[in-house]
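Every protein chain except one is present and positioned as in the full complex.
Read from first to last, the chains carry the letters A and B; within each, the first residue is number 1.
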Amino acid sequence: MTDTAAPISQPKAPAGWLGRLEGSAWWIVLGLAGLLLPLLEDSYIGVIAQRAYIYWVLSAGLNLVVGYAGQIAIGWVSMLTLGAYTTAALAAGRVGPEWHPFLALAAGGVMGAVAGVVVGLPALRLRTFYFAMTTLGFSTIVTQVALAWKDVTGGGVGTPGPVFPWPFDPGWGFYYFCFFLAALATWMTANIGASRYGRALVAIRDAEVAAEASGVSKARLLILVFMLAGALGGVAGGLFASLQSYITPDAFTFEMSVLFFIAILIGGRGSILGPALATIILTALPEFAAPLVQWSTFLYATLLLVIVLVIPGGIADLLDFRNRRPLEKHREIVTRPELLARVLDRHSEKNTLSMTGIELHFGGVRAIDGLDLEVRSGEVHGLIGPNGSGKTTALNVLSGYYKPHAGEARLNGAVLPFLEAHTRADRRIARTFQTPRIVGGASVLDNVMIGGTIFGQATFSETLLSLPRHRRDEAHLREAALLALATVGLEQLAAVRADRLQHSELRFMEIARALMLRPAFLMLDEPAAGLSAEEIRRLGALIVAISRSGTGVLLIEHHADLIFDICDRVTVLNLGKKLAAGTPAEIRSHREVVSAYLGA
Amino acid sequence: MFQSIVSYGLAVGAVYALIGITYNVMYSASRVFSFTAGMLGMLGGVLGALFIHKWGMNAVLGFVLVLGCGALMGLVTEILTVRPVLKSIEQHLYVLSTLAFALMIQQVTAIEWGTEAQPFPVLIPIETGTVSAWLDQKFLLPLLACAVTIAGLEYLYRRTLIGRAFLAIAEDSYAARALGLPETRLRLASYAIAGIIGTLAGFTGAQMLLAYFGNQAILSFYGFVPVALGGMGSNRGAVIGGLALGLFQQAANFLVGGIFAAVAVFAVFIVVLLIRPEGLAGAATARRV
Partner (left out) sequence: MSLRRRQVLAGSAATATALAAAGSFPAPAIAQSDPIKIGYLPALTGPSSSTGVGINRGTQLAVEEINKAGGIKGRKLELISRDTQSDPTKAVNAVAELTQRAKASIIWGPLNSGEALAATPLIARDKVPMLHPCWVDELIDVKKYPMAFRMAPTNTQVGKGANHYVVNVLKLKKVAVISDTTGYGTASVNTYVPMLKAMGAEVVYSNHVDAANPDLKPELLRMQNAGAQTIMPWSVNAGFLSRILNTRGAMNWDVPVVGQTTLGSGQTKALLDKPENWNKVYSNNFRNCCYVGGKLPERAAAFVERLKKEKIEFSDTLLWWVALGWDGAQMIADTFKAAGTKAEDVVAHMNKVKSWPGIYGTVTWTPQEHNGFPDQEVVMCEVNSLRDGAFNLAPGYSS
């Protein structure tokens, strides 16, 4: 036991809640500057700062949608419009009795949340560009309705914004109110961003299939995030109405929407500090560069193009000094299979994962043509065959990405539904991908933690407020991920951005991510591709150790040596059909296999 | 009344259809939806008015020059905003790069050309009022352009070798590359063709829509609706969708009027997409993994 309890070196990580916000020093500077700004006694700067805070309240939420989840919501200004009109109309008593301004502001937030979901729904089914168009269309419609619905919105003449009572009355009182809400929005979205929800969002953006394989339900998660982003947009709208003192539909321009959107991308996707800085800069810039005002949209657009083409990481990347330090050149992956006892559950029961009579064709091509396959606990089952023989397709059917035209898959006799890839994780079926599906901009540790998503207990709102259950979740996930990384020999690289790793290291990282699921079945799609001979040997030992701890392994591989060394049983595919099945020894002597595939 | 709905509806619909085809031609070549489609339509009108009306150029020469500028814009779009982000197409960075480029051009137009709608010259010097309203060039030119474009594309795709190469790229760019087709050059050519079609739409529709920088946003959205309805990549779908949209919009304008026409179009767009995300005539989704 002493061996398996060997200490795992902890990569240095910033501690405390501020540490979760990258670059805590920046936040302290920003916070102090915000608190002390009134000492300047310059209300003009005060107004600009209030505007920046208000825009940031909206952008903080939008950041989760655009920066984290990668959904191209161009027309989010509609949330600002809705929140502003709801707050203003209720506070002014245009609908029923006059509401207290704070209640009206809350109502603006609720309205934003509802609208966020309404706009977000199409994103669940539509492709990116379609969604962009939908948000654009929605913002046009909201403005049109604001113009037409005169009784509530005042139509073109508009309606006065709410005035908040002491201590948040116009001037520095309202300034601190905006500052406080901006800080709150930052804190809450940072909690989400650094949680399993945030990691899952980024995974949806950069590696959607891997997110699904890890049990992330895209629909449920996105709805929650759209709700939050809508609510923050609505609250920002209420504040905006108060700052403007009077709102008319022409205050909510498409340029403003572009500003929010571009600020996030300039700031950097998946960051919170970057977009916050960018929002402040883009809000203030036209004030101090008056001759540029006319050209400001042009400049923003140019910046966006440059960012996309040259520094896709945005400001956040420029500030990320830690990841510019060179990595050690000659790294060696030293796996530690002995840790598996702590990584995996001990499966004493015998499970079987099977598919029978599977047929699937793409157009006229029969990718799989009546395939039966069975994987059992504690076994390594090899799946081999020439290119295009349907190996990966079979794996994709089993893990729920494709719906076959005939046949079924079962786990311990229970039918597995197709086209619901995210439900496989709950059944403890994990997998890796032929081309590693990773989040390049996130750390190796974060990438691996994605694999443990289903073990999180804390609800979205608990996470939002960083309640104890959320903090427990994080500690557990972190510990498990470090252990998994130590098992595959990557713990030294835990804090490094995943896109800086070598290809072979990514393969092991994917295995660590899959191990996070404590899988009953593990499906590996060509894990040895691109590995050195020594690495292949270590990989083989690791796979064997995984299977001996009770996990059933389905292994797709081209390296015949590896297959014959470690597999308990082998299935050979050709043209979507089973050519042969049996022990490695039987396959090795199978005449057709030898002639068709092994080429010996 | 009926005549007005039909003639204007079809004419506007033809412009939408052409913008839809512009989206499609770029999409087929690169799997990229580009925000520049509406921009090309806007430029067709503005450049036409600039060359012919402001600079007093001959109408034919101006027309050719406008299409030339369109082709050039197409090439720039491909080189500047599409090619660099094609490697990581699943990240959808093209949405951002093409949006950025379209916004830049729009802003330059707004500043240099002005934010007011400006007149577009009458191209064929016939006294209006001497012919039946059905034969007004305002309506006929977009329809003619649409018909010529469709016929031209059909000929190109079905009858010429290079057109078949375009189709091969659209079907499976990986396999096409393996066959040794010059994918990059074909893509460039597709973007140039898209540029020509987009400016053609704007040019022929400008007697109706005027030379106005704001047309970019309108055409971006209303030109995309036929693509969404007809299924991406399908030019016939775009034409049917575009004409239907034009008629629907005019009928809604007439029957319910004003603001509600815009709301009605948007509602139809959303409902169709939620029920059939692949479009009314579209095929099932492709492989993901």
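Here is the rule we go by: contacts are C-beta pairs under 8 Å (C-beta built on N, C-alpha and C of every residue); 3 or more make two chains touch, one makes a residue touch a chain.
Quantities reported herein were computed from a predicted structural model and do not represent experimental measurements.
Only one of B:W113, B:Y191, B:Y212 or B:F269 touches the absent chain when the whole complex is considered: B:Y212. Among A:M79, A:I247, A:A301 or A:A425, only A:I247 touches the chain that is left out of the view.
Of the options A:G31, A:G155, A:G530 or A:G582, the residue whose C-beta touches the omitted chain is A:G155.
Contact residues of chain A toward the unshown chain are 42-44, 46-48, 51, 144, 147-148, 150, 155-158, 160, 170, 243-251, 253, 255-256, 286-287, 290, 293-294.
The chain not displayed touches chain B at residues 1, 4-5, 8, 12, 111, 115-119, 122, 128-129, 133, 208-210, 212, 214-215, 218, 250, 253-254, 257-259, 261-262.
The rule is simple: only the chains that are shown with their structure count from here on.
As a whole-number value, the distance joining the C-alpha centres of chain A and chain B reads 34 Å. Remark: chain A residues 70, 72, 74, 121-122, 125-130, 132-134, 136-138, 140-141, 144-145, 147-148, 205-206, 208-209, 254, 258, 265, 294-295, 297-298, 300-302, 304-305, 308-309, 312, 362, 392, 396, 401-402, 433 touch chain B in the complex.
For chain B in complex with chain A, the touching residues are 33, 80-81, 84-85, 90-93, 95-97, 99-101, 103-104, 107-108, 111, 217, 220-221, 224, 228, 258-259, 262-263, 266, 269-270, 273-274, 277, 287-289.
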